[in-house]
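A protein chain is absent from this complex, but the other protein chains hold their places.
Moving on to chain A:
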Amino acid sequence: MTVSATAPLKQAGSLFAFALDTGRATFRRPFQVKEFLQQAWFVASVTIIPTALVAIPFGAVIALQVGGLIKQFGAQAFTGSAAVLAVVREASPIATALLIAGAGGSAICADLGSRKIREELDAMMVLGIDPIQRLVVPRVLATMLVAFFLNGFVSVVGVMGGYVFNVVLQDGTPGSYIASFTALAHLPDLWQGQAKALVFGAIAAIVASYKGCNAGGGPKGVGDAVNQSVVITFMLLFVANFSMTAIYFQLVPPKGA
């Protein structure tokens, strides 16, 4: 195999084209309700427990970091506020996205990849059915839905973890922790967190589907595709996260600024 300099560009281009096809197929009827529900359940079932297990230490670490920093500034009263800000704005969508990509995306990619090498996808196209509409769209929407709810879940668990850590271990005052919630954070922070989760879910599912649908070269090809899909998703997630954060700060100035 010769690797040309334009190969990465081609990849990026066809991934983008695939995303556009998926977007277009989303509005084509009939919508695959059954597949959507099955996939939503499936993605939820592989992500909920790992996410909960990650969210608790995640909240605790943030409480530890922020608590220490804030003590140095002598602004302990704002500990709760800072923790909420960090968890809701950044930590929770990222944790959600990593788990969605790592657990949900890899499963989607492996499933579609093995269908691809068994020529099931070709057979489907020959039978006059578009696999993007039939298989990819329900998976992308299901992943977005699960990411949305998972993000809310992680936010709650993360904030609670932070609370327990701060109050029990760092001798914080429960009242001031909770009272300071709204000092720096405001409702749009939660909306942008949820919006991020939706976008991250879409990215994870589209990359996983793209890689799965283009797997080749037997069982090893599927393994490679899963591996690549997780790596590519992570890279895209952090770029998308940065862009969305930057745009959010332009649209909604931080409270009191």
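Methods note: contacts are C-beta pairs under 8 Å (C-beta built on N, C-alpha and C of every residue); 3 or more make two chains touch, one makes a residue touch a chain; residues count from 1.
Methods note: contacts and distances are computed from a predicted model.
**Q** Pick from "ABC transporter ATP-binding protein", "Insulinase family protein", "Response regulator" or "Cell shape-determining protein MreC" the UniProt protein name of the chain that isn't shown here.
**A** "ABC transporter ATP-binding protein"
**Q** Looking at the whole complex, which of A:Val126, A:Leu187 or A:Leu251 touches the chain that is not displayed?
**A** The missing chain is touched by A:Val126.
**Q** If the missing chain were put back, which residues of chain A would it touch?
**A** Its contact residues with the unshown chain are 2, 114-115, 118-120, 122-130.
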